[in-house]
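As you look at this complex, bear in mind that one protein chain is not there, while each of the others sits in place.
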Amino acid sequence: MVEVTLWGALSQLAGGKSKVEVEAKDIRELFRKLAEQYPGFEPWIDRGIAVAIDGVIYRDTWGKKLPPGAEIFLLPRLAGG
Amino acid sequence: MRYIRPLSIEDAVGQLAGSAGMAAILAGGSDLLVRMKGGFVEPDLIIDIKSIAGLGEIRETAEGFSIGAAVPCAVLGENAALKKAWPGVVEAAKLIGSKQVQGRCTIVGNLCNASPAADSVPALVAAGARAVVAGPSGKRTIPVEAVPTAPGRTSLAKGEIIEAILLDSQAPHSGDAYLRFIPRTEMDIAVVSAGVNLTIDAAGVITAARVALGAAAPTVLLVAEAAEALIGRKLDEAALERLAKVCAGACRPIDDKRGTIEFRRKVAGVLARRAATTAYARAGGK
Amino acid sequence: MTGIAVSTTINGDTIEYLCQPDETLLDVLRDRLGLTGAKEGCGTGDCGACSVIVDDRLVCSCLVLGAEAEGRRIETVEGMAHGDQLHTLQQKFLEHAALQCGICTPGFLIAAKDLLAKNPDPSEEEIRFGLAGNLCRCTGYDKIVRAVQDAAHVMKGA
Partner (left out) sequence: MNFDPRFSGRKFTSVGTRPVRPDGVDKVTGRARYGADFNMAGQLVGRVLRSPHAHAVIRKIDTSKAEKLSGVKAVITAKDLPDLTDGDAAMYDILDNCMARTKALYDGHAVAAVAAIDARTARQALKLIEVDYEILPHVTDVDEAMQHHAPLINDTIFTEGLEQKPVKPSNVTKRSQFGHGDVHQGFGHADFIVERSFKTEQTHQGYIEPHACVASVSSDGTAELWVCTQGHFVYRQHCAQLLGMEASKLRVTSSEIGGGFGGKTHVWAEPVALALSRKAGRPVKLVMTRDEVFRASGPTSATSIDVKIGARKDGTITAAEATLRYTCGPYAGSWAEIGAMTAFACYRLDNVKTVGYEVLVNRPKTAAYRAPSAPMAAFAVESAVDELAKELGMDPVEFRIKNAAQEGTRSSYGPVYGPIGIGPTLEAVKNHAHMKAPLKKNQGRGMACGFWFNFGGQTCVDLNIGMDGSVSLAVGTVDVGGSRASLSLVAAEELGIDYSQLKAIVADTSSLGYNDMTDGSRGTFSSSMATISAARNAIKILRERAAQMWDIPVDDVVWEHGHAVAKGDKHGNLGKLSLKEIAAKSGTTGGPIAGHSELVADGAGVSFATHICDIEVDPETGAARVIRYTVVQDAGKAVHPTYVEGQYQGGAAQGIGWALNEEYIYGKDGRLQNAGFLDYRIPVCSDLPMIDTQILEIPNPNHPYGVRGVGETSIVPPLAAIANAVSNAAGVRMTHIPMSPPRILAAIEAEREG
């Protein structure tokens, strides 16, 4: 079980909760379970969500493992110049 | 569109007078080609005057200097005699555009483009320069300030070409200077500018002065009151203060992308002060 | 509109071409002669990327008509190296990494060549004002100025 912190927009879709608990081993499973629990997340996941695991931001590595006790933060997927 | 390269001023005048559509004179081309590129003008006839004998030369005459209409500004800077006599005029001409543009642009083009912000014009006006106009009915000489009549407009009649700018020999104990304000250090059009030419006596009292402002009104301003503020005085703090105030008051500027009315008024005064200080030093004043 | 026949010298070669009255020298170099070293960054003389030397004068080729080249002597970046021997400025630009994207480089090289021809020992300020007609958006000019300083130093010694 990992605890995931949501940013404002996702938190609204999760009924105002800023943290949710999910049973997931990697980012892919996390997204799948989140979409099951909160169908409103799906278009956001399609558009791209970045996941910070202990401060390191992952945008595309959906196979990345979620270590137990890690700090998991969802963030908007950003563009650079 | 036709491009021609006449060999005499008479031929050029004839072609210009006889042209049916829009005809444009090409010397340096630094304004004309930009306007053509932007689609603002599409001349039917381009008259390149650079092959006309004498137009590419600076001549020293009994009265002073005659600067041909096709002389690039860079060449003004290379003429030691001119630079010595009229450093302010040369400085002003050398401020137009980049090194690249310097190799092409001319003071006559700068004048005929009739931009209120033209760099060389306030310096020429302060210097009392005159323009030699060739036209279908012969030649006439007019003060430089009589050429622009409004932004982009001149007093030249159909078929008329300015063939040279005349500068008198500088009177003894005289000096001229030109300053402009630009946001960068190079490559900008003047936000506001000032040209000052003055003569002093042995005691350092100013006996004659001409002060001109650029980008301060629809056309170059020759500010008589500013000259009066200087004549009869040494260039002390009170005179400079008065000069700045008069110049700021004489401005009739606009708000635009390059500056505000407020800014132009204030800086016109500042530049007039600074230019007068340089001119005074050049005249030998202390 | 009819074509104008022009005979000129480019990088030492006699070149003849036909051009239209409204074509710039830059258009002719790039589109008719395949000399694409000069670039069009603005077309209005504000960026210097199209710099060439005409009769020993540095100009923006976008502000010269192709027809005006008749009887002139034109130097472009393509003529700077001798065979496979780069000009000192070219070599110094490489060594100092005075280019990032490189689009302004031909214009800078030509402008710097003209600058050093007229002033072989320029101060930093003279270099900066001498090259003020050439815009570079990548480098902040630091390495360009250093490359020109180094080239001037080497060329003086030569």
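Annotations for the structure displayed:
For reference, chains read A, B and C in written order, and residue numbers begin at 1 within each chain.
The working rule: contacts are C-beta pairs under 8 Å (C-beta built on N, C-alpha and C of every residue); 3 or more make two chains touch, one makes a residue touch a chain.
All of these numbers come straight from a predicted model, not from anything done at the bench.
Put simply, the missing chain touches A, B, C once the whole complex is considered.
For the chain missing from the display, the contacting residue among C:Ala5, C:Leu18 or C:Leu94 is C:Leu94, taking the whole complex into account. Across C:Ile10, C:Leu35 or C:Ile74, the residue that sits in touch with the chain not pictured is C:Leu35. Contact with the omitted chain, checked across C:Ala49, C:Val64, C:Leu116 or C:Ala152, is made by C:Ala49. Among the residues B:Met187, B:Ala216 or B:Ala283, only B:Met187 touches the chain that is left out of the figure. Listed by residue number, the positions of chain C touching the unshown chain are 20, 22, 30, 35-44, 46-47, 49, 76-78, 80-81, 86, 90, 93-97, 99-106, 109, 124-125, 127-129, 131-146. With the whole complex as reference, residues 5, 7-9, 12, 47, 52, 54-61, 64, 71, 73, 75-76, 78-81 of chain A touch the missing chain. Listed here are the chain B residues that touch the chain not shown: 38-39, 181, 183-189, 191, 256-260, 262-263, 266-267, 270.
What we mean here is this: only the chains that are shown with their structure count from here on.
Each chain gets a centre from the mean of its Cα atoms; for chain A and chain B, those two points are 67 Å apart. Averaging Cα coordinates per chain places chain A and chain C 54 Å apart.
The distance from the centre of chain B to the centre of chain C, each centre being the mean of the chain's C-alpha atoms, comes to 29 Å. Counting only residues that touch two or more partner chains, chain C has none. Interface residues of chain C facing chain B in the complex, by the touch rule stated above, are 1, 4, 20-22, 24, 43-46, 48, 51, 54, 57-60, 62-65, 67-68, 70, 111, 114-115, 129-130, 132-134. Residues 1-3, 5, 26, 28-30, 33-34, 36-38, 46, 48, 50, 72, 74, 97-101, 103-104, 185-187 of chain B touch chain C in their complex.
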